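The structure appears right after this line, and notes come after that.
The excerpt is restricted to a subset of chains, each kept in its original location.
As written, the chain order gives the labels A and B, with residue 1 at the start of each chain.
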Amino acid sequence: MNAKALALKTLPALAIIAFTGSGFAQEAVEPATAVAEAASSGAPAEQTVFILNTLLFLISGFLVMWMAAGFAMLEAGLVRRKNVAMQLLKNISLFAIAGLAYYLIGYKLMYPGDSWMIGYEAQGEDGPYIVGYLGAIGTAVLEAVGVAPEAADDLSYATTGSDFFFQLMFCATTASIVSGTLAERIKLWPFLIFIVVLTGLIYPVQAAWKWGGGFLDTQLGFLDFAGSTVVHSVGGWAALVGAIILGARTGRYNKDGTSTAMPGSSMPLATLGTFILWLGWFGFNGGSQLALGSVGDAADVSRIFANTNMGAAGGAVAALLLTQLIYKKVDLTMVLNGALAGLVSITAEPLTPGLGMAALIGGVGGVIVVFAVPMLDRLKIDDVVGAIPVHLFAGIWGTLAVVITNPDASLFGQVASIVIVGVFVTVTSGIVWLALKATMGIRVSEEEERLGLDKTEVGLEAYPEF
Amino acid sequence: MKLIIAIIKPSRLEPVREALAAHDVTGMTVTEVKGYGRQKGHSEIYRGAEYTVHFIPKLKLEIAVPADRAAEVTQLIAETARTGRVGDGKIFTLDLNDVIRVRTGETGADAL
C-alpha cells in the first residue's frame, strides 16, 4: 500500500506512483505509457482500469475481513475452555467496533488528502509535497450512488467505497492482534474501550504517516508494502504494553522460575484459524498493490500471491524442523505460529523477492517464533496466543528484510520508522492502558479468573453441556 | 455383594470387557477419569515451556458382583489390565449393601 492520499492531491504524474505499491521506478513509467498505447497495443480502457482496481480492493477486502474470523478461531482454540466464549465475544465485538470507529474518525485521520491538521508543504524534486503529521477530522464519505466517471473521486485509482472497505479491514486486523495476547484475564469493557482508541486514533494516526502520505513516507522513504510495521507491529506493541501492564495469568509463572503451561482448548479451532489467516493474507498483501489494471500490476499481484504463500510455507517448515530438533517432538501450535510469522515477515515486501527468497524471509520468521516464545516466558510476559513473537518480532524482521530485495529501501529509513512507530504506539497505548487501569480497572479478580471469564463475565459456557 | 472399582489404562478397556463378558459378568459402568499413583505424571513441552502433566487419563470401571465372585473378578481384571508398566492402575473392593434393578424393582443379587 502506498500514499493514496498523495494521489488525491498532487499532480497526476505523481499520482501514478500510488499505483506501484513499491515505488519502483519502472512501474511508475509503465502505466503512464500504457495509457498512450491503449488504442494500438490493446491496453485496458481507462475506466476498465478503475473497475479492475476497485475489484481488487473488494476481493482483497473480503479476504482480509475473513481474517477476523481467523483470529477469533485461533484465539478460541488457544485459550482454555473456561474463557472461550469471552474470547469469541471480544473478537466479534472488536471487529464491529473497529468498523464504527474507523468510519467516524479513523479513515479521515489516515487519509486526510491535502487537509492535514498538522503538516507543512515542502519542496521536492518533482514539485511541492506535504509533510503530514496529523490527519483530518471527519467521517468517511463515499462517492454518490451511480457516480459518473467525471465525478469519481480519483478515476486513476479506484472507488472511495472500495478503498474505505479495504483500509477498514487493515485497521480491524490491528485490533484483532491485541485480543489474543491479553486473553483470559482482561475485563471486557476496558478492552473494548481500548479498541475504540486503537482503531479510531492510534492506528490511523501512524498509518497516515506512511500510507496517508505523511512524513515517514515523504521524509524517511519508509517502505512497508502491506504493513509488517504499520499493521502487525502496531498491534504487537499495543499487545506488549498491555501484557506488561496487565500482568500474567494467575499461576502462569511459578516462584521457582518455572512456568506452567496452559494448553489451549482446541487444536482444530487453532488450526482452522491459521488456515483462515493464511487465506486472508492473499488479500492483505495482494490488495496492497492497489492496482490491477495493467499487465505490470497483474503480474505484481500474482508475484505477491505466490510470495505470500512461500513466506507462510517457509515459516511453517522452519518451525516444524526446529521444534523437532530442539524438543524432539513437533509442537503443532509452534508450526501454526510459524506459518503466521512467515506471513508477517513477507508482508513488508511481498513483491520484490523471488520465490526462494520469500521462503527464506518467511523461514526466519518461523525461527524467530520458536525462540521468542520461551524467551517471553523467561521475561514473565504472558502472551496467550503468541501474538508478540508473530506480529511484533516477525513484523520488525520483515520490515528490516525489505532492504535485502528492494534497492529503494534504506536501512536507516526502515529502522527509524520502526522506532518512531514503536515509540508512538508504546506511549499512546501505555497511556490508555494505565488510564483504564486507574479508573475502571482492567483485570478481573483472581477468583473470577479461576472460574473463567465465560462464567463470570459472559454468564455462558462455550460448551455448556453436561 | 461387592462393588469393584478398577482404575485402568484406557487402552485396556476392550480386553477387560471381553474377559468379563467371557466370564459371565453382565454389567459394568465406566467413567473417564484422570489420576496419578506412584506413576507421578510426566512432563511435556508446550510452546517451549516444560510442564508437568500431573493427571493421566484413566478409565474407572465399577462392577457390582455377588460377594463370592469378588475375588475371582478382581483377579480377572488385574490380569487382563496388566501391561507391566507403571500406570497400570488399581482395583478397590467395597461392600455393597443393596442393589435394585430399576426396571423390575428386583433387589439383591438377583438384580445384578
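As a working rule, a contact is a pair of C-beta atoms (placed from the backbone, for glycine too) under 8 Å apart; a residue touches a chain by one contact, two chains touch by 3 or more.
The model shown is predicted, which means the values in this text are computed figures rather than measured ones.
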Subunit formula of the full entry, expressed with the displayed chain labels: A x3, B x3
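In this section, only the chains that are shown with their structure count from here on.
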Where subunit A and subunit B are represented by their mean Cα positions, the distance between them in whole Å: 53
Subunit A residues within the subunit B interface of the complex: 258-261, 263, 327, 329, 331, 333-334, 370, 373-374, 377, 386
Touching residues (chain side subunit B, partner subunit A) in the complex: 44-51
